[in-house]
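Every protein chain but one is kept in place in this view of the complex.
In this document, chain identifiers A, B and C correspond to the written order of the chains, with residue numbering beginning at 1 in each.
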Amino acid sequence: MLDKTGIAKRIAKEVQDGYYVNLGIGIPTLVANFVRKDIDVEFQSENGVLGMGPFPIEGEEDADIINAGKQTITTLDGASFFDSSLSFSMIRGKHVNLTILGAMEVSENGDIANWKIPGKMIKGMGGAMDLVASADNIIVAMMHTNKRGESKLLKRCSLPLTGVNCVKKIVTNLAVLQVTNKGFKLLERAPGVSVNTIKNATEGHLIVEGDIPEMVLE
Amino acid sequence: MLDKTGIAKRIAKEVQDGYYVNLGIGIPTLVANFVRKDIDVEFQSENGVLGMGPFPIEGEEDADIINAGKQTITTLDGASFFDSSLSFSMIRGKHVNLTILGAMEVSENGDIANWKIPGKMIKGMGGAMDLVASADNIIVAMMHTNKRGESKLLKRCSLPLTGVNCVKKIVTNLAVLQVTNKGFKLLERAPGVSVNTIKNATEGHLIVEGDIPEMVLE
Amino acid sequence: MINKKIDTVSQALHGVANNMTLMLGGFGLCGIPENAIAELVKLGVKGLTCISNNAGVDDFGLGLLLQNRQVKKMISSYVGENDEFERQMLSGELDVELLPQGTLAERCRAAQAGFPAIYTPAGYGTEVAEGKETRDFDGKMYVLEHAFKADFSFVKAWKGDEAGNLIFKGTARNFNPNMCGAAKITVAEVEELLPVGALDPNQIHIPGIFVQRIFEGKTYEKRIEQRTVRQK
Partner (left out) sequence: MINKKIDTVSQALHGVANNMTLMLGGFGLCGIPENAIAELVKLGVKGLTCISNNAGVDDFGLGLLLQNRQVKKMISSYVGENDEFERQMLSGELDVELLPQGTLAERCRAAQAGFPAIYTPAGYGTEVAEGKETRDFDGKMYVLEHAFKADFSFVKAWKGDEAGNLIFKGTARNFNPNMCGAAKITVAEVEELLPVGALDPNQIHIPGIFVQRIFEGKTYEKRIEQRTVRQK
C-alpha cells in the first residue's frame, strides 16, 4: 500500500518530456519532487505562472509570487507571469498537456467530484472545473477509500460533480486504474496489495484482465 | 463651402476634454491637427497604439511604429502598445469615446457604407465595422456629394453597408447634420452655403427647423 | 494625456454606495486592493455584491467586509481558508455564487471587451450549469455565461502612471488586469505612482483607457497565506 508520497512518485512516472503540467493542491503538488531530472517539464499554476520552481529559501519569500495553493514559490529561468484570463486560455485551449488533481469521488464513467459536500463543506471549485472540462489528459491522485473505509471509486458519484466523463487515469494508494467506457480497468497493483483487496475497495465496475503487475516506483 | 481641412477643423470642435478618440483614414486623420491645445485628448489607432503623437521628424521613422493607415507615427508620454484583441476590446467595450470616420454613403436612419463598391472597388472594412457597431458617438467626415455631383446623404444606402443605425453626426463640406429618427436634421451651414444648396445636395429627408446658423470654425 | 491621478483613497472611492456590485482583484491575499478594502470597511457601505476569486481570510482582505456583514452576495471560485465565509454560506446568511475560476476571469474580461457572453466548457454537467443555456460545438458541450455588470472595479497594480497605465508584479497580476474597464468605474491603486513618460509604452500591462482613477496606496501589508520555504 502506498502513502501520499508513493502516489506522487507513481504519478511522476506519467510525466513525459516536453509536458506542461498543472498540479492541483495536495498530493499532486508533491509530484514535482519526483519527476525525472533528465526530461524537460514546466509547471503551470492557474493563478498566473508558468515555470514554477521549488519553494524559496527561508527569508526570500515574496508575497507577490505564489502558486494556486497560496504557497510562496520561486520561478525558474524561462518562467513567465500572466493574468487569469490568459492562464485559463492555456488550460481551455489545451496547451497544458497534463492535469493532476485530487478527488473526493470518481465514477466508472470518469465523472469527478471534489469541491463540495452539501450542507457540510464547501471548498469551491477554484480552477478544477475548467481543468477537467478542458484537459485531454487528466490523472486523479487520491486515496482509494475515505476515512470511513468507503470506496471513492463509484458506479456513480454521490457528491456534486466537478466534471463529467473526463478522468482518464487514477492513481490511489492501492492501484493504478484507467477509466474505460466499460468501467475502471485495473492496470497495476501497489506493492503488496492483492487484486482482491482492490476489488473490495472499489464500488464501481472493476475490469481485471490477465495478470496485474505490481507498480514500479523508481 | 469647406475644403477637407475645413471639415477637419469643424469636427475638431466636437472633441472634448478627456476623450479617447479613434480617427479613420483620410479627412479624420487631419482632425488631430486642430484639436484645442488646452484640453486633454488621447488618440487610439486600432492597430495597437494609444497616445499617438505627430509624424516623426525625418530620419526618425520607425517601421515598427505606425498607425492604422500604415503611416509612420510617434507616441507621446503616457502612450502604450497592445495587441489587436485588446485594441478592439477598447473599441467594442466602449472605452473609446469618439469615432471619426469617412463614408461613401450615409442614410437618413444612420446606416453607413464605406468599404466596397461591388464589382469595382473593394477596400475592405478594416476596423470600421467594429467601430461603427460599438461606438456610441460616431461622426462621419465626408464630402456632401460624390464626384458626379450625386448626394451621399441618402434615403437608403445603395452600397453594401458597414453598419446599421449607427451614425450620429455628419460633417460635410456643406453642413453639420444630426441623424435623428426622422431623418437628417440640419444643424449648421458651411460659410457662404445656403439652406437651399444643402437641400438640393441631400437626397435623404432633410429637417430644417428655424434659422440655421453658419458654422464657426475657430 | 488624460490625467487619472487621485490624491486620496477616500476621493478614489467617491460614489460607492450601498447595494452596489463591486469587482475586486486578487488571488487569496495576493494582489488585493488593500487600501480600497480598508476604505470600504471605513465607509461601512452595506448590501454589497462582491465579485472576487476568494474572500480573503477571516481577518484580512475581503474577510474584513464579511466580518463586518457588509456583503450580501459573494461571486467567487474558492472559499478556501476563510472559516467565516464558509460559516455564513452554510448558514444561509450570505448569498454565494460559486463559479469556475476561468469562467470568473472570462466574465470579467467579457465586460471589459464588450462581449455579451461567452461559451465555456467549464461546469458543463454540474450544478454550475443548472438553469444555464448549453450548446454543442463540434461534439463538445459548452455553457453560455454572461458578462458581469459591476459598478466599481478595484484593482491593485505594482507601478502606474498618471495616465492610468498599469504594470503588475508576479502572480499579484491574476484577475486585476481582467477587471480593468469591466465596471462602470475602475479604481486602480498602485505601490508606486509615476509621472507619465516613466513607463515603457511597450511594457504596459493595462493601458490607462481602462482606468478612471488611480492613486498610490499608503501602505501594503501583503500578508502571506502559506509561507512555504526550503532549507538552503
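What we mean here is this: a contact is a pair of C-beta atoms (placed from the backbone, for glycine too) under 8 Å apart; a residue touches a chain by one contact, two chains touch by 3 or more.
Because the structure is a prediction, the values reported are computed rather than measured.
For the chain that does not appear, the touching partners among the shown chains are A, B, C.
For the chain missing from the display, the contacting residue among B:L76, B:M129, B:V195 or B:I212 is B:M129, taking the whole complex into account.
Touching the chain that is not shown, out of B:L23, B:V41, B:I91 or B:A141: B:I91 (per the contact rule at the top). Against the chain not shown here, chain B presents residues 45-49, 54-73, 81-85, 87-88, 91-92, 111, 115, 119-130, 133-134, 160-165.
Seen from chain A, the chain kept out of the figure touches residues 18, 20, 40-42, 44, 49-51, 75-82, 85-86, 88-96, 134. Mapped onto chain C, contacts with the missing chain fall at residues 114-121, 137-138, 140, 142, 146, 167-170, 202-203.
To be clear about the criterion, only the chains that are shown with their structure count from here on.
Taking the mean Cα position of each chain as its centre, B sits at the greatest distance from chain C.
If you compare A-C with B-C, the chain pair joined by more contacting C-beta pairs is A-C.
Centres computed as Cα averages put chain A at a distance of 56 Å from chain B. If you average the CA atoms of chain A and of chain C, the two centres end up 28 Å from each other.
Remark: chain B and chain C have CA centroids separated by 36 Å (rounded to whole angstrom).
Each of residues 109 in chain C touches at least two other chains. Not a single residue position of chain B touches two or more of the other chains.
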